[in-house]
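Of the protein chains in this complex, all but one are displayed in their positions.
All chains are identified by letter, namely A and B, in their written order; residue positions are counted from 1 within each chain.
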Amino acid sequence: MGLQDLRIVNFIGQHILSVDQFGRADIERIFEVADRMRPYAERRRITRVLEGAILGNMFFEPSTRTRISFGCAFNLLGGEVRETTEIKASSLSKGESLYDTARVLSGYSDIIVMRHPEAGSVAEFAAASRVPVINGGDGPNEHPSQALLDLYTIRRELADKDRAVDGLKIALVGDLRYGRAVHSLVKLIALFDNITFRLVSPPELALPEPYVAILKAAGHAVEPVHQLEAGVRGVDILYVTRTQEERFPSQEEADRYRGLFRINQDIYTSFCAPSTVIMHPLPRDSRSGARELDDDLNSNPNLAIFRQTDNGVLVRMALFALLLDVADKVDDQAREVPWFTGGREPE
Amino acid sequence: MGLQDLRIVNFIGQHILSVDQFGRADIERIFEVADRMRPYAERRRITRVLEGAILGNMFFEPSTRTRISFGCAFNLLGGEVRETTEIKASSLSKGESLYDTARVLSGYSDIIVMRHPEAGSVAEFAAASRVPVINGGDGPNEHPSQALLDLYTIRRELADKDRAVDGLKIALVGDLRYGRAVHSLVKLIALFDNITFRLVSPPELALPEPYVAILKAAGHAVEPVHQLEAGVRGVDILYVTRTQEERFPSQEEADRYRGLFRINQDIYTSFCAPSTVIMHPLPRDSRSGARELDDDLNSNPNLAIFRQTDNGVLVRMALFALLLDVADKVDDQAREVPWFTGGREPE
Partner (left out) sequence: MGLQDLRIVNFIGQHILSVDQFGRADIERIFEVADRMRPYAERRRITRVLEGAILGNMFFEPSTRTRISFGCAFNLLGGEVRETTEIKASSLSKGESLYDTARVLSGYSDIIVMRHPEAGSVAEFAAASRVPVINGGDGPNEHPSQALLDLYTIRRELADKDRAVDGLKIALVGDLRYGRAVHSLVKLIALFDNITFRLVSPPELALPEPYVAILKAAGHAVEPVHQLEAGVRGVDILYVTRTQEERFPSQEEADRYRGLFRINQDIYTSFCAPSTVIMHPLPRDSRSGARELDDDLNSNPNLAIFRQTDNGVLVRMALFALLLDVADKVDDQAREVPWFTGGREPE
């Protein structure tokens, strides 16, 4: 464990722009707070600690899932959400700089989540903001809350099997070249000890060299594999990704890889250990030509993909609570939930 | 009254997908709860019974009116609303299945309202949802809360004249073939006794035979009429519909029916009983070529079209309260309204 791994961020009032900000102790702090959010996210208790606070949920690129997840996380803490969902409607389309947009919008809300199609845009925005900014995805660059929720899920799924993250064997399957989620996730996992990264992709969609270098420098095992069946053998976690077709130079090139690696229950039964946990950053592509993760896995109890999205709410609640310094006030005056929640079994 | 008509749904935790779910006793239960919502909808009292709850208002097809109506109904009960307004921005456009969308979104909110352009899509979504789902319109198929608010309005308008729904004479005017609102409404009214359905449309836009069969099987009088003046004579309720131009095979075909049947004050005075109540599912088409319900009726006290939309809030509040089992808790700790509401006369 290097010095970086011990780094402890004082979260209060900070921006969350990149997974590079975190050391292992920071991750543990976020996850510890996320754990305490579970009774609220599962509607066993209500908190109103952020009543009166406003989240500016600024999505300058379409996204339903991430936007709603952040918005619900803020609502579950008692706060209000104002949002935008497109770049066309914004002053950015009239030539306004990100600096100006940030100065203006940060006068309206207590905290901002921003998604924008251009790499680096959220950091530029945050530099001018007067309130904390969380990067909700800046194009091909970063989406730190996704990596955090993925790692949080890995940690919980392993804990359910009395395992720690240290010593983990993980197979990353599919488009490792363009997959932003994979890039951020491997950097986070690398903060732990003694990891085996099985990199399962066509050679052209391999994990870019800088990421491989980071993993190796941290002393982890890196095993590139170009064949699915060999790649998935004996791992604890199978992290499958959609081909990021929209990031390819052309649709023709994207088509060459569609449906190349497909996990289904047969493959799982034949080649995976029976306790192997299946993850995916979602959405998975269920069209007939794609199906990187077949629907016939839906009844497999080790399919953790919806536990991942559920966990996203916890992790985002934790980030809000830490940045706004209410992590220790959440339970004050918490109440029982008066409405019916019985049909709402967790995943 | 058949067995079906006595059916009593236990609303708690259920999905509302179709008017076919309801028997007469269920309708009466919904309407009894809706009546109790009136002081809150008319801002004479405030309730916070759903404070901390989140509605996922998922509109994968444009709609301002229905979306805002559901959202306000949830706000009036004290809950929060997260929403989406288009299909393009969603993961559905990246090949995600409705199953996946439902598993994900139902982890975020306590209840979901969903509109989607495809028939059957909301039921498919609900089957995978972990929380109750209300169908906010699935293309040409169902829009049960519209039928409920229409029937609730009929019941109230008749009650104001000391009349019951049993024995009702109603004229349905216009596009009875493509009008989803009409299809659902006639099925609900058919649960009552001794109804006369005057079906006023061009032959090509007649009520489809399966609906006619339902009405006849329930013992009601069904009178197809192709001429407006004869059709509106002597009825209690005149339910006028817009030509559903967007559902026609071609615009040319739609144009043949535009403006064919027009109700205005002259027609009303000449052919309707003076107590005839005028309804319309809205929007009405006020362009010069259309005008199925003329603006000169706006001062007619029997024009109930805006009372219909007001009632929509009551009915939707009732559905939320029943599904989440707070119908009997709404009045707990209800408060006075501290702001000015004097300019807010009801319709």
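Observations on the structure shown:
Basically, a residue touches a chain if its C-beta (ideal position, glycine included) is under 8 Å from a C-beta of that chain, and two chains touch if they have at least 3 such contacts.
Quick caveat, the model's predicted, so the values are computed rather than measured.
Residue-wise, the contact with the chain that is not shown comes from A:Asp110, picked out of A:Glu61, A:Asp110, A:Asp150 or A:Asp310.
Interface note: of B:Ser18, B:Thr85, B:Ser121 or B:Asn302, the residue touching the hidden chain in the full complex is B:Thr85. Although one chain is not drawn, the whole complex shows that of A:Val131, A:Leu205 or A:Ala218 it is A:Val131 that touches it. Take subunit B: the residues that touch the chain left off the picture are 43, 46-48, 62-65, 67-69, 71-72, 75-76, 78, 80-81, 85-86, 242, 282-287, 290, 295, 298, 305-306, 309-310, 313, 335, 337-345, 347. One chain is missing from the display, and on subunit A it is touched by residues 12-13, 49-54, 56, 80, 82, 84-85, 88-91, 94-97, 99-100, 103-110, 130-132, 323-326, 329.
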